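Only one protein chain is missing; all other protein chains are in place.
Chains: A and B, in written order; residue numbering restarts at 1 for each.
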Amino acid sequence: MSLHRTGATRREILLTGAAGIGAALIMIEPAAATPETMQRAIRQLVGEAPIKKGKVTLDVPALVENGNSVALTIDVASAMTAKDYVKAIHVFNEKNPLPNVISAHLGPRSGRAKISTRFRLADTQTIVAIAELSDGTFWSASADVIVTLQACLENLD
Amino acid sequence: MARALINVPPKAKRGDIIEIKTLISHIMETGFRRDNVGKPIPRNIITQFTCTYNGEEIFSADLHPAIAANPFISFSTVATDSGTITFEWTGDNGFHETGSAKITVE
Partner (left out) sequence: MIRRVGKIARADVAAWARRARDFAHAATAVARLACPALSFLLLCVPAVAADIPPDQRRSGYADLGAETKAMEDDDTANPGLLWVLDGETLWSTKTGSANKSCADCHGDATRSMKGVAARYPAFDAKQGRPVDLEARINLERRDNQQAPPLAFESHDLLALTAYIANQSRGMPIAPPDDPRLAPFIAQGRTLFETRQGQINMSCAQCHDDNWGKKLAGNVVPQGQPTGYPIYRLEWQSLGSLQRRLRNCIIGMRAAPYEYGSAEYVALETFLMRRAAGLKIETPGVRP
């Protein structure tokens, strides 16, 4: 049995520890998104519209040094004219507590449909970026990110 | 102390696509953590970022708890006229911060 997968708090662990570490643990899993909840969040956004692969470049490191801050750039191929532009860029994840990361709203005045931010990744997982175009179509790209954790940990109390 | 760092090129040619970078002090507390006695720490995040160029909105973003502490956002816009580009961040607990930068377009 490995305790490392638990989402139990330190207090729960310590309480259990006092009663004997071998005793059964009551594990309280924190709310977590799953690939299914991510798909639901995406469907909530796009409805029944098809999501095509392409046009979107999702630039995120394949291996991150710390999941607390991961550089993310999304670039969508678009002329960005008054008639043909990217309306929004949405980013989703599979395994954070919530599936949404950011929704950015753009327009013809953006000139280029490219945004960067830094986000959190609770675990190794797949990231999905979806571009919403002015013609009502949706385009996507996805990337797998491996999250490593710190070897040395710090308690804060 | 809330403070923002904004990077807008001070000068640009009309029609140029310029990159704008913003960084703001904020803890971005997810609402999913617990303190050292097990009490949940309430969510405290920036939920909305808006950028206007001479009064017209040119970019906005909805932020979720997955955005890293001290949020960094960069995006582009077309340099149309000289004037002021303003930035506004709003969030939980009445958080509200603004900033602005001047741009000269030739």
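Convention: a residue touches a chain if its C-beta (ideal position, glycine included) is under 8 Å from a C-beta of that chain, and two chains touch if they have at least 3 such contacts.
Computed from a predicted model, the values in this text were never measured in an experiment.
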> Which chains here touch the chain that is missing from view?
Replying inline: A, B
>> Touching residues of subunit B against the unshown chain: what are they?
In response: 1, 3, 5-7, 21, 23-25, 27-28, 30, 32-34, 68-70, 72
> Since one chain has been left out of the picture, which residues of subunit A touch it in the full complex?
Replying inline: 1-10, 12-14, 17, 21-22, 29-32, 61, 63-71, 95-97, 120, 122-124, 146-156
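By definition in this document, only the chains that are shown with their structure count from here on.
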> Rounded to the nearest whole Å, what is the centre-to-centre distance of subunit A and subunit B, using the mean of the C-alpha atoms as each centre?
Replying inline: 20
> What part of subunit B is in contact with subunit A in the complex they form?
Replying inline: 17-18, 30, 32, 34, 36-38, 53, 56, 58-69, 71-78, 80
>> Under the definition above, what is the set of subunit A residues touching subunit B in their complex?
In response: 9-12, 30-31, 68-70, 93, 96-98, 100-107, 109-112, 114-121, 156-157
